[in-house]
Each structure stands twice: as C-alpha cells, then as structure tokens.
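Shown below is the structure under consideration.
All protein chains but one are shown at their positions in the complex.
And now, chain A:
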Amino acid sequence: MSTTSSSEPKPGEAGYVNPRGIPQAPFIEAVEEYVRSRDQVESILQSFQEMLSKYKYMEMSTLRRAAGLREKIPDIQKTLDTVLFLDSKRDAEEPTMLTTFELNDTLYAKANVTASDSVYLWLGANVMLEYPIAEATDLLTAKLKAAQESLKLCEEDLEFLRENITTVEVNTARVYNWDVQKRREEKEAGERIK
C-alpha cells in the first residue's frame, strides 16, 4: 500500500505511477539525445517493444476484469429491482401476486408470491440468508455501488494504459524515423565522397 506524499511524481512527470501501480511510460524529449548513436537503435526499439507488450498484457487483464464487472452489475441491479418491487407490494391491498418464474432455462412455471417482510439472498458458496427487506436493500445497494466503483477504476486504468501505449507507439515511430533519416544522410554523404 503506498500513500501519496508531495515528493512523489505527479501525473505527467517522469516516474509517475498511477494509484493501481501502473508505471507511466518514459517520454523522449529529443531523439538525438536519447539515442546518441545508431548502434543503440535496435536495442532501444526492442525495449519499447517489451514495454508495449507489458502494457498490452495489463490492458487485456483489465479489460477482462471490466467485462466481469459489467456482467455482475446488471445481476445485482436485477436483484435489487426485485427486492424494491416486493417492498412496494408489501402494503398493497393485494400483496399476493401471480408470477411466471423461470424454473429452468426456457421453462417457466406459475407461482403465487406474497410480498413479505423478508427475502432470502444467495450469498454464494451454497449459503442463503434471510434478510429483512430494508437490510437486503442496503446490502444490495452497497454491493452495487462497490461494483460500479471498481468498474470506474478499471476504466480509469484502461484510459491510463491507452495513454501510455500511445506514448510508446509514438516513441517507437520517432526513433525509427530518426534512424531512417540518419541512414539516408549517411548514404548521401557517402555518395558525395565518391
């Protein structure tokens, strides 16, 4: 766990690390100072390639996590909607309703459901617990908020990764272009001597 102090690099400064520990890619101020000699070009491009694949790997795993959350959120929302619906029916003149519910995939059955003061929530790991409606609502709302919050962080990370991938791509292009230009200059100089 790291805490931010004033001495740590801020976003955009060299050495910045985002709150989830993703490092910022180095930016090349001037290519000729960064590369110095043409012998280094290959190893520099190689190191950019490595950086790029690390960022892409992080991007992939973050995308997967975000996709998982995007699936989870509607599930929680649906459960919350149902609890709220039952809650709204508790004081209705007719708290018992006929329902058509999914018994199995593509198989529906009818049942009479009476809105009562409690619901049962499946907590996972073969555990189901009875909750008063208000508590169930609180629990589900908190879970929903937490999931939305982590999705937001995932998206933040994805944007940060995107930015750094772009930086590395631009770095690569700049070093490559510099090399092409140098090579051409050398060739022209060689021809002049002949």
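The criterion applied here is as follows: a contact is a pair of C-beta atoms (placed from the backbone, for glycine too) under 8 Å apart; a residue touches a chain by one contact, two chains touch by 3 or more; residues count from 1.
Here, contacts and distances are computed from a predicted model.
Considering only "Beta-adaptin-like protein", "Putative clathrin adaptor complexes medium subunit family protein", "Prefoldin subunit 4" or "V-type proton ATPase subunit a", the record for the omitted chain gives "Prefoldin subunit 4", by its UniProt protein name.
Across the entire complex, the residue among A:Leu129, A:Ala146 or A:Val170 in touch with the chain not shown is A:Val170. Residue-level contact of chain A with the missing chain is found at 12, 27-30, 78-79, 81-82, 85, 97-102, 108, 113, 158-159, 162-167, 169-170, 173-174, 176-177, 180-181, 184.
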